[in-house]
Structure formats: C-alpha cells, structure tokens
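Showing chain A:
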Amino acid sequence: MSDLTPVLRLEDIVKTFPGVRALDGVSLTLMPGEVHALMGENGAGKSTLMKVLGGILKPNEGRILVAETPVVMSSPLEAKAKGIVFIHQELSLAEELSVAENIYLGELPRKRFGLVDWATLETRTNAILEKLKVGFDARTRVGDLSIANQQMVEIARALTVDAKAVIFDEPTASLTDAEKVVLFDVIAGLQEQGVGIIYISHRMEEIFRITDRISVLRDGSYRGTVNTADTDEEAVTQLMIGRKLDLTRNESHHELGDVALEVRGLCCGDLFRDISFEVRRGEVVGFYGLVGAGRTEIAETLFGLRDPSAGTILLDGQETVIHSPTDAISRGISLVPEDRKGQGLILGMNCRDNMTLPQVDDLKAGPFVAEGAEVSIFDQYRDRLDIRTPGWKQLVGNLSGGNQQKIVIGKWLSMRPSVLIVDEPTRGIDVGSKSEIHNLIRELAAQGYAVIVISSEMPEVLHVSDRIVAMYSGRIMRTFTSEEVTEDNLIQAISGITPDKAA
Partner candidate 1 sequence: MQPGTLSTFLKRGAIWGFIVLELIFFSIAGEFLSVSDKAFINVDNMLLLFKQSAPIGIIAMGMTIIMVNGNIDLSVGATYAISAIVMLDAMTWSMFAGLGDGVIPVAWILALLTGVALGALNGLIVWKTGVDAFIVTLGSMLGYRGLVFMYNGEQPTSHLNWTLVDFAEAQWLGLHTATWFLLVVTAAVWFLMNKTVHGRNAYAIGNNRSAAVNAGIRVGPHMVINFMIIGFLAALSAVVFYSESGSVNPNDGELYELWVITAVVLGGTKLTGGAGSIISTFGGVLAIQLLRKGLSHIGADTETVNLVIGLILIAVLFLDRQLNTKGKEELKV
Partner candidate 2 sequence: MNIRNTLAATTAAAALALSGAAWAETMKIGITQNNVGVDSYQTTYEKAFIEAAAANDNVEVIVLDAGGDVARQIAQMEDLIQQGVDAIIIWPTNGEAVIPAVRKAHTAGIPVIVTNSNIADAGFDFVASFSGPDNITQGARSAEIMCDKFKDMGIETEAQVVHITGQPGYTTAIERAKGFEDRLPEVCPDVTIVDTQPGDWNREKSQKVMEAFLVKYDNIDGVYAGDDNMGVGALNAAKAAGRDGIIFVGATNFAVGYEAMERGEYWGSIYQSPVDDAKAALKTAIETLEGKELPFLNYFDTPKITQDNMGDYTKPVF
C-alpha cells in the first residue's frame, strides 16, 4: 500500500427509505492494491451501500468518487464501465448459456449490426479461465457445471474489464477449500495490479487471512475502519454487535441417551454410497465436507425427499422406510433445509402460518384451523428463539435473514422432533445471530434431541458438534470425536486423504 489516490471513495452517503434511514453518513476509502473488508450484521446496510455503489439505488446525500472524480452512476453497467465490478453472492448466472456468454453477460463483444463476435469472446474467456485454473472451457454450458465451478464463473467476471475496484460479496459461500485458494490467488493477483478490493464476508478466518483493513457498519451507520493487523476477531465482533461472543470449541458434554437414529449402508445412486452412522439423544453430530460431498443428499433421503437405492434407516431401533416428508415428520424427523428462501419458507405468508405449516392438520377446531392455538405456538417460539418481528402478521419475506432462519427452526422445534437435522444453519447469517443459533443447537441437544448439523464452515462444526462425520465424494471418510479432531486431520479427511496415506 502507498499513499496514492484512492480508487474509490464514498463520502457521507445517506440513503433513506420511507420510515427507515438505511444508511446514515457512511464513508469509505478504498486504496489501490488494498483488500478492504466490509463487515456488519445482516441489516447493517452493507447491501444497501453496495446497491448505491452499483447505481441500483440513488443516495439521498453524499458523493461517490472514482479516482477522486465525483461520479453519478445509474446502472450496474455504468459502474462497470467506470471500473467498478461486482461479484454477487447469490449466483446470478444464466444456466442455459455458455460460460463465455455468462462471463461477458451484458457486454458481449460486438461486430457490426449487433452481431456477437464469437471469436473474440472465446479467446478472451479462455484467457481468463486459464488464470483461474479451472477444468472447463468457454463453450461449456453453465448449467452443466458444479455449484463451485459456477461460482468460479461468477468470479471470472471480475477479470473481464480493467477493473479499478472489485467488490466480492460472500464469494466463498459455496467454494471448496481448494477453490478458495485459487480465489485468494486471484485476489492477490488483482491486488498486485493495483486494483482495490472490497471483500464482504461473515467468515472471520478469511477476513484475517487476506484483508488489509476492515470497515464496520452497524445499523446503517459507519463504525470505523481498523487495520487488520492491529486487531482481532473479538474486537471486530464487538465493533459489529457491541458485545462479546463465545467462539470456543464445544467442550461441554452432557449425558447421551439411546440411539435415536441409525443408518446402515445407505446408498443413493451416484450421490452417496455406503453411509453408516448413528445419532444418540442429546448428541450433536456434525457432517463436514465440501459442497457436493453428498451431505445434503443424505439429509434429504432421511427426510423422504429421495428414495435410497440401498441400505436401511432405523429409528429408535425400528427399521423404517420413509417415502415422503410427511412420513418423516410423522416419525419425528425434522429438516431445517439448506436453502432458506427456496425450501424453508413461503415468503408471501405471514410468520405464524409459516411456523405452523407442518402441523396445520393437527391444529383444528372442528373443520377449521385453530388460529388461537397457532398464535400461542408462534408466541412461544418467538420468545424462546428471540425472533424479532412486529407481530405474527408480518410477512416472513420482510424479516432479516437471521430472523427468517429462526422461524424455520421454530417451525421444526414446535413439531417436537426426536431427530432434528439442520443443513447449513447459519449460511448468510451475521455473527450475532450465528452465535445465538449455535447456542440454541447446543441447548436442544442438552434437552435430549438428537441433532445432525450439516455445515461447510469448520469453526461452526467444531463449535457445535460432539462428533464429526467427515465426508468426501459421497463417502464417509472418518468419524471424529470432539477430542480427537483437529483442523488438520479434518481437512485431510474431507479432501479424500485417508489416515494411512496421510501418515
């Protein structure tokens, strides 16, 4: 870093929506060659700020300066033309189109008469793909790629223009560790070229690994910028949420009960093979592995959403066949799915109705839904999970991510399951809510639930689990107790390295 002119500077940005002051005088300076973390809880204003920067929203007050020249941006395309590139968190790819077309989406190279210049497009794309060391080429259809590779396509978009600033919004959410390394190399490469990088993430270990400075937002206002080297996780967290967090490993143990769920030799086509494990009451079993290792698919099979091709499932020692979620629910299995908005919630429905949906058949007064009973269930779990909402009539689509997730968890807790499966319980959720949810999972186990936690975040698995099942490519590589697990042996296991080879 040097004292050159900043590539991008935001000055006292104010953005109000009817009744809300979403951004309240936010300033941010991005120097060339700097990786600048932007942190804050969900709802702190990060995405609003990014929308202002991208020209999707117009700020009420304040200025945006690119290379110290004030600019007004009215569209993402204009932002890109000025050298500001966004890498979005949610995959925004057109699956039917080729990799090349996706990378150059919105700015395909043209020949005369609006024709696409395919030759140029492919040459340029392949050059970028080479830098990213990926195993596909410009013509591959994006829909045929794995999620991780699709994320790489998204990242490749940053390399198409002579960027001055690149904004990464949770780029690692679905990347494997190997791909993360490539991504960090790409970021380092950009850095060397003097590109400024804004890096948004909830993952502390990444922030501390690659960023130079950290700016923090809270409740729409700017809380300050610190040099990464001069601070630690605790200090940053405190800046973000105004209190301390418990980030220790799980060491508390409670009495384990009987085996609630046992799986023997479960297979499902190519998705996973020969899966055997058991979960006791009072125990949290973590499933750790790369995206695509088959963890979610196991959960879906247990929940009756997929038919296993072989193997048996035993609940409380009884062999069971589960054909549908309805079956699973009636046998006491609950699943908090991975995709909150797509699978967990009906966004256009209110909080109460979402929460009581699985048991609406049982909450009856005569032929009608017993609305009073529903409200009391909602109230009970709102209090217990500390869900912040103006009332049960609020549409869940209007809640923040953390509160939405709590609604989903509340939905399944109110079913009083004997086996609770939570898939990526804190994806896209801020630090504060994250730790609340972790504590909740521990508490539930203490109350005698058998809990399975599927997660791609190592600190999370380490924090909540009594035992950890490491998966690689559809198989269980190894099962660790919380005493024997270390970060190293866990990473080896999920990378497909068996203990023998490692030794």
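The rule is simple: a contact is a pair of C-beta atoms (placed from the backbone, for glycine too) under 8 Å apart; a residue touches a chain by one contact, two chains touch by 3 or more; residues count from 1.
Picked so that all candidates are chains of the complex that A comes from, given by their letters.
As the structure is a prediction and not an experimental result, all values here were calculated from the model.
Student: For chain A in this complex, identify the touching candidate from 1 or 2.
Tutor: Answer for chain A: candidate 1.
Student: In their shared complex, at which residues does chain A touch candidate 1?
Tutor: Counting only chain A, the residues touching candidate 1 are 75-78, 80, 86, 88, 91-97, 101, 105-108, 110, 113-116, 144, 268-271, 297, 300, 304-307, 309, 324.
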